[in-house]
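Only a single protein chain was left out; the remaining protein chains are all shown in position.
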Amino acid sequence: MKHHKRPGRGTGAVAATLACLLLASCSAGSTATGGSAGKNSLNIGLTAEPANFDFTKTEGAAIPQALLYNVYETLVKLDQSGKIRPQLATSWSLSKDRRTYTFHLVKNATFSNGARFTAEDAKFSIERVTTDWTLVQKTQMDVVDTVRAVSPTELKVTLKRPSNDWLYRMTTRIGAMFSRTGVSKLATEPVGTGPYVVKNWNRGDSITLARRHGYWARTPHFASVTLKYFKDPTAMNNALLTGTINVIGQMQSPESLYRFQNNSKYKVIEGTTNGEVVLSLNNGSGPMKNPKARQAVRYAIDHKALMDTCWAGRGKLIGSMVPPTDPWYQNLTDLYPYDRDKAKKLVEESGEAGRTLRLRIPTLPYATACGTVVKSQLEQAGFKVKLDQLEFPAAWLTTVFKNADYDMSIIGHVEPRDMQTVFGNEKSYIRYDNPEFRALLAKADQGTREQQITDMRAAARLVSKDAAADWLFLLPNLMVADKDITGLPVNSVSESLDLTGLGRS
Amino acid sequence: MIVRLVQRIGILLASLVVSSVLVFAFMAVLPGDPARVALGTSASDSAVAQLREQFGLDRSLVAQYFSWIHGLVTFDPGDSYISHAPIGPQLADRLQVTLWLVGTGMVIACVLALPVGTLMAVRHRKPSGLILSALSQVGVAVPAFLAGILLITVFAVGLGWLPANGWTPPVQDPVLFLKQLVMPALSLGIVQAAVLTRYVRSAVLDVLREDYLRTARAKGLRPTRALLRHGLRNAAVPVVTVLALQLATLLVGSVVIERVFVIPGLGSLLLDSVANRDLIVVQDVVMIIAMAVLLVNFLVDMVYLLIDPRLRGGAS
Partner (left out) sequence: MSAAATETAVASAGPAGRRRRRPVTGSLLVGGLIVAIVIGMALLSFVWTPHDPTLVNPAVRLQEPSAEYWFGTDKFGRDVFSQVLMGSRTTLFVGFVAVGVAALVGVPLGIVAGMAPRWCGELLMRGNDLLLAFPALLLAIMFAAVYGAGTLVAMVAIGIASIPHFARLIRGGTLQVMETEYVIAARAAGRGPFAIAVRHVLPNVSSLVIVQASVGFAIAVLAEAALSFLGFGTPPPTPSWGRMLQESQELLSIAPRLAVFPGVAIALAVLGFNLLGDGLRDRFDPKLEDRR
């Protein structure tokens, strides 16, 4: 599963993270469910409920989590190991100048409104990103120069310049394929080529997806999957313990894992995600504009103790913006090893010791837990910290994410490959403005694969060295499920909670 | 009688109008443009302008107020800014859920409190009465959500007798519905019962000291018998007042209980809408709760007229 959330950059994304709270509730067998007992149906507990179904205009990770790969399909998709695989494109090739992709599309795919999927729909969908979408992610499509439907099953996309990133982005929500006749009510009636359709949305409670007749590829195991949304992690745990749900898609209270670990009725899955929990620093104004103060923050945080305390020691220490599932991952935790004395000295030198730092965190479980620890650790290093809790999503998004009215914050950036969106844009809320860093990213995008890896590594090291932020830890992919559920991914690598591979043994 | 009825209806209508203006004004002064909030932080100005027009936010406040009222009165409050789905059906669904919860909680509270409170009054000088009084004091002091958490821990997670949370409409699976209703309704009901017993006790005590009851007892009737025969009707007036006031408490208390038990009622809709800044929905939910309270107060006034002939003449 993927889970969840993402934040985006710019915007939105965060929301995602949200994970947490959100709506809520629900429960058990609600209207949506056709009874939780059926062998052919599955109930999955999640945290962030979509506000609506239109991810072309609504930010947040919740919508693609539910719909991508399940209701909407893409030309190419990410498999569980993070490799790009065929979906609606059976194969593709890249021209010598590395600017033109030729996709060969499946012949027999149809949309849930009955229309056939053709290259014209693909062209329509790709062009629509630039013209109709309002999300920040739409800029990832800016590199596209022309799109041509050569035949119903052949599509040529020419880029303005070579881009390693573009094909990868086509596996995310911006690569979703829409029907030319099915975009009038995206918010309430999504139309895609996927194996599932939205059967029922019991708002505030659950979304039920039903298998669709006439799906063009292999039908998934479960005829009906209900996504149930819980704001309260304890309530979600209880729902699994009492049989209301079959899977906890994203465990938000790792401390309570013990309730499942020694119980033969359940299996616990622990892997990595794309969710870097970032202690964001405002590089643009206030005390954190001072590089020495930022470095002091990084030395002051005892990451191991922090993760042990606030996330039960689950997760991974990364030291920069790259998760282990990306090819250019490297462990950068030794750039700023925990050293309270050094931190104290830097605080003194920076001259910011007397100023009060506003640590403005969203009301999400991991942020609240980590905020308490971060405040305590920074104060022991000589900072003065005031903790504000902002309601997530609306209040936090507006105050911190949009207006950058903060000194420090804590948020899980769960979008895949989000170093560019968070740090490569001087207008992003972190306000990190380093032309050298941006040049590295640009070079990585256009170069060969080896160059891409080298440059991305250099970029990750640079942003970490500059102490543009502190990386507290990487959120673990913690899932708990009934023993007999199969196909759950160890690592969460994409934006989608891919239901198509799940089964029951 | 008729005069009083007309007068009461007039007051009810005036109260509804004033409270709707208050709610609308409160939401109107909220910082932030609902359209921008709905579209998120990266939306362009033209997209925001378009949405404002779509939802009629570009009209004058007065026009917006009347179209909101029109929507409420015709049971068609329009679409949410955030979900783009019609609000009406959603409100209706959620309201039903909450009414079940509050209704059951109220019944539990009455069933527990009326006999216990009466007993407390009749035995107010005996140890049993004092123990009951002490218990009710403790009951009042326990937050309802704590009671809910304890119930879940014991009966769902511990003993496995009941589902820990969730909601199923009665038409879909009546048995599961009841199982899921028990604990939340009890959490609401027990705490309210504790509050209620104290009023029942004091109302019954007042009645017990009335002359006619003393006479009855002097004639040899046992206190309980005398009370049942003569007094309960008189004790009912203050108790009904408290019940009505408690309905408001229960409606709002269910916000917390719905969170604990993951129930998609009006309360969780309110919390979700606040978190998402789905302001039009917040406005509608708040207005529904206010309307419910005003309406109940009105009904209580009516009941007074029926219960207590002395009130029929005049004076509130």
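Letters A and B mark the chains as written, and numbering starts fresh at 1 in each.
FYI, a contact is a pair of C-beta atoms (placed from the backbone, for glycine too) under 8 Å apart; a residue touches a chain by one contact, two chains touch by 3 or more.
Here the structure is a predicted model, which is why all the values come from computation and not from measurement.
Here the chain not displayed is in touch, across the complete complex, with A, B. From the options A:D308, A:D339, A:D466 or A:D482, the residue with contact to the unseen chain in the full assembly is A:D308.
The missing chain, though absent from the display, is touched by one residue of B:I149, B:L178, B:L232 or B:L299; that residue is B:I149.
Note on the undisplayed chain: of the listed residues A:M170, A:L346 or A:V373, the one touching it is A:V373. Note on the undisplayed chain: of the listed residues B:L57, B:L95 or B:V140, the one touching it is B:V140. Within the full complex, the residue among B:A47, B:V274 or B:M302 touching the omitted chain is B:V274.
Within the complete assembly, B:S15 is the residue of B:S15, B:S67, B:Q96 or B:Q172 that touches the hidden chain. Touching the omitted chain from chain A are residues 21, 232-234, 253, 255-256, 258-259, 302, 305-306, 308-310, 363, 368-369, 371-373, 375-377, 387-391, 395. Annotation for chain B: contacts to the undisplayed chain at residues 11, 14-15, 18-19, 22, 26, 29-31, 124, 137-138, 140-146, 149, 153, 157, 195, 198-199, 202, 205-206, 209, 238, 241-242, 245-246, 248-249, 251-253, 255-256, 259, 270-271, 274, 277, 282, 286, 289-291, 293-294, 297.
Going forward, only the chains that are shown with their structure count from here on.
Annotation: 40 Å between the Cα-based centres of chain A and chain B. Across the interface of their complex, chain A is touched by residues 32, 37, 39-44, 47, 82-85, 90, 93-94, 152, 156-157, 160, 162-169, 172-173, 176, 180, 258-264, 268-269, 271-272, 274-278 of chain B.
If you check the complex, the residues on chain A that touch chain B are 10-12, 21-31, 35, 49, 51-52, 54, 57-59, 134-136, 187-188, 202-205, 230-232, 235, 238-239, 241-244, 391-394, 397-398, 401-402.
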